[in-house]
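Take this structure first; my questions come after.
Only one protein chain is missing; all other protein chains are in place.
To keep things simple, chains are lettered A, B, C and D as they appear, and every chain counts its residues starting from 1.
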């Protein structure tokens, strides 16, 4: 959670710490041509807007709030939208303005400190403007396709471009889900194997990441559903199925996340059950050992007493009896066998042995 | 989760690994006639479409993306739909296009690696096109009925055929639910019997399968509800009750799945309670044995000390007392009886015995 | 779950196993007259339908699918409805057809194998047709009232009769809820009393029954709400409050069921807490006994060693000391008192005693 | 749950057991006058109804079903409403009839057997009729205000009177919530203090009461929301804010109840954690004592053996060694110190001491 969210509206805009200075690239294309330009001053963008061609402006890095504000001014964005671009842990959302749609999505990173990279996208008549918080260009794949003229994106309009970009961001979640699946399998194996304490921390850690992903995905689902539902001036009817498709992807990821979350909970239960079972095992061993040998030791203890047989005929005459020692040993044996019989009747020895094997 | 979901739209289509090459069968029927043809080139299908007769094309195997795309082209399917056919772990969904409905459902397998087989169904005026991912023909029963002219399906239109096919897929869930019921009963017996550790893994495993089924069923419920709700151009009003009926089946399966899931949770609680109860048992035995015999051993230990009675009149004069030994034994007996009385007052002996019997 | 649900629509109808052969009774009544007839051939019913009088046909037993189908044909029921009558573990539902309403409800039995008896009710202009799965006539009370001319039911129309019948089924749930309440109280007393293992099985068993009831009741609530909401051709506006009333009863039962389910969970928690508390008790006793006597035994053990005092002045000179024995006893006493003081400081003895009394 | 709910509609009405015979009071008032009359025969009420004045009839006690029915007849209440008055554990509900609103609410008692007293209120043009189940007049405060002419109630119409009465009932919940808060605090202190077993029963008992209150409050919320939402013929637009206000009170109580329920759950978890922690403590003490002294006792045991040193030079020559005894003692000391070092390395002694202090 960032601090400047709390600043009163009306104060000067602050760029997020650790975001590099903005680098602006513009791509102007139609079905036949495609120009790629590096832009220095945001105001140059104004000249690039045209009726026929589609303009995609990508701003990589938010390190200079003023530049961002100037880009916003060129396209006439609401001041609040520009502010939201700079507050880089927004929840995904769609805001409809008369002239443009403003979409905030989160690209998953799940690194320490930065679980997500915010990508803000403005979609208006003839243009798409995107802002990326960190240096790596997450949208390079679409750029490539545009420049190479591959795929539908060159033949379609700006709403299809917006779809292609959002699709790219959503698809970035899949590898994380797969990695989580692998980790869950590993943790399950570890827990069934020996219940090492690390596994519990692992499950706890994984669950936290899944919860983070999930709350972001829910918000993304909502905003994609909104885009798919009402084609209108900005999103054309023929592009709506594509947005439905990407919403579908989010739903699938969400379902996997829900399933993984439930499996995390089940794993903890499994771990708990296993720990208890092992404890039972341990206690049975202790109890059986103690219950057999403590009485035996007591018998041995009795005949280790030093009452003087010479002082009285009542004093431990067994010690001088001819079968005293064998009788004592037999008594001990009888006690031990009796205890074992009792354990077998309680089912401890049987189930203990099974538990060992299981 | 499959990797090519993440590929950018516009790249070439990839068939799912381990799906056999497509085998195309066409059945052209009306109330009186029914032709069955093996198709080699998808384009042959175009000639089979007619006003009066109903055409069912079944494509078994998705191993060749190009063939699938060509089938799609013959019927004019949207490119996204054709892509979805090839991504074989879609969530069940219904998509309405102006000329056709596109339904994705999942046939349960619950085998390692492939919990489901995806079946995609296109329903348009005069035709039904189905795609099955794996070799076994899951829709053979309806094919049989068509060829033999049994049942209503020959007399009805293509929407009834679609219903019959979906009904077949939904009914494939029932045996799994029954099998789960049996496994739950088995696991309950096992847990009440002896609480073997295998039972917990079994519950965990079953719960995972139920969760998988459930998330698929929820999506199927949604898309069947959608089909039942709005009869229109493609689904006729007189067929809607049938779709309502199959939706009802899904609801029943879902409720059973919910119940089973809750029973899984209850079984784990039961197992836990039982383990704890057994632990209590074990500890009571240990504690009673130890609490009785440790003090007794201590008394025996005292009279086993080697203080020299000759060195001092204070040194263990009991050893030479005439009733020393009987007195010591009586003392031990008194201590043991006192302990037993204490245990009875605490209710350990009574409830322990009851616990044994229970 | 029954197997023939999975059969393809269009196969021959199968009666449920263990349902007796159908016995058909017809009651034809208006405010002044009431005839009661045993019917042999379903087709006789056709003659009984009239404009002025109300006809109630009750079919008791589903053992002959053909008879059921013939009854359906007389009244013009949809084939799917007739099938649903025969599949006797339907979820409660309401289906609206142009000429009649079809209601499926479940009468609670909660016996082994048959938790419910399905009662299917058709309500059309001038007639009510009911089907009961098993032999006992669950609707006898309304029959009685009709024949005796008691209550409003003779003066009202067929929708009121349907209400009276549904009300009877819903009211059959109340005794089960009361019985569950009693069992919950019993289980609570048992758990607080001594936590016998049977109580946990009892709670588990009760919870399963409550879950079963609950899922059936939710579906009944939905279908009664639907009937109360839209009075129309078949349910008159003046009868709607009655349906609202019976829906209200279902809501009350549902709330009680929810409460009971939550109490089941709480009881398990209580049981768990109690078991743990008892374990604590037990372990405290063990630990205190062991912690006091093991060191004492060790001291006694030392003075039981056989080092030869004659061989060296270092060898256990205490044994020959004049106060050796009393000093050893005093040392033991000091150790024991020290331990007791430690336990009191830890609060084990105080809280142990309180725990005993609690 | 009462039995006669299950009686067929159309049987004679039965008064609730243990409800006193009805006592009817009528208050006829407008802004300037206020008459208070004791009524003997319900039919007298008919004469009191007037266009200008507002009539409040309060029936205290439901011990005579016939009287209740006669009151209902005077005002033209639906038979079902009158029945609902007599079934005194209705869930709170609002029913709209053309000429009157019928509201059932529950006044909290939370006594053994009677957690609630049902208060039924009929609101029509110019009159309010209330029925109270038990003897104490729960509505006395409003009666007082009317008679003394204090507050707005005399100047307003019958809908405001209904509001004032419902407000009184809702406000009766506040003291219970406060009392629950106090009990929760007490239970928390008790659990943190020493985890006495009584606390768990206390939490369980409190949770049950909160659950009971909650389900009643949810239903009251629903019916007050309905009254606030649609001002119409019976509830005037200017009175609607008052109903919104009382609905707001219910919402606040509900939120407190939810919070308390969650705190109950948390308290149980806390108790559980504490019990486990204490068990850990206890076991550590036992383990440390046993692990130190059992090996020491074993060493002492060895030198307590009676092998005859004279019979062989191999037989316990240590016993006659000059430093035998001190060496044995040193060995014991070394073992003990080694064990302590091991415990310290495992963190048992450190954290044990901290645990003691915590």
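Odds and ends about this structure:
We adopt the following convention: a residue touches a chain if its C-beta (ideal position, glycine included) is under 8 Å from a C-beta of that chain, and two chains touch if they have at least 3 such contacts.
Since the model is a prediction, treat every value here as computed from it, not as a measurement.
Note on the chain not shown: across the whole complex it touches A, D.
Across the entire complex, the residue among D:78, D:107, D:138 or D:284 in touch with the chain not shown is D:284. Summarising the interface, chain A meets the missing chain with residues 1, 3, 5-11, 78, 80, 84, 90-91, 93, 95, 97, 194-198, 200-201, 204, 207-208, 211-212, 215, 268, 271-272, 275-276, 278-279, 281-283, 285-286, 289-290, 293-294, 296-297, 300-301, 303-306, 309, 316, 318-326, 328-329, 356.
Mapped onto chain D, the interface with the missing chain covers residues 141-142, 145, 150-153, 164, 167-168, 171-172, 174-175, 177-178, 181, 192, 241-242, 244-245, 248-249, 251-252, 255-256, 258-259, 262-263, 266-267, 269-270, 272-274, 276-277, 279-280, 283-284, 286-287, 290-291, 294-295, 297-298, 301-302, 304-308, 311-312, 314-316, 346-348, 351, 354-355, 358.
One rule holds in what follows: only the chains that are shown with their structure count from here on.
Any chain bridging chain B and chain C, meaning touching each of them, is missing here; the list is empty. When the CA atoms of chain A are superposed on those of chain D, the rotation angle is 145 degrees to the nearest 5.
Centroids built from CA atoms put chain C at 38 Å from chain A.
Chain B has its Cα centroid 24 Å from the Cα centroid of chain A. Contact with two or more other chains is made by residues 304 of chain A. Every pair of chains meeting the touch criterion is listed here: A-B, B-C, C-D.
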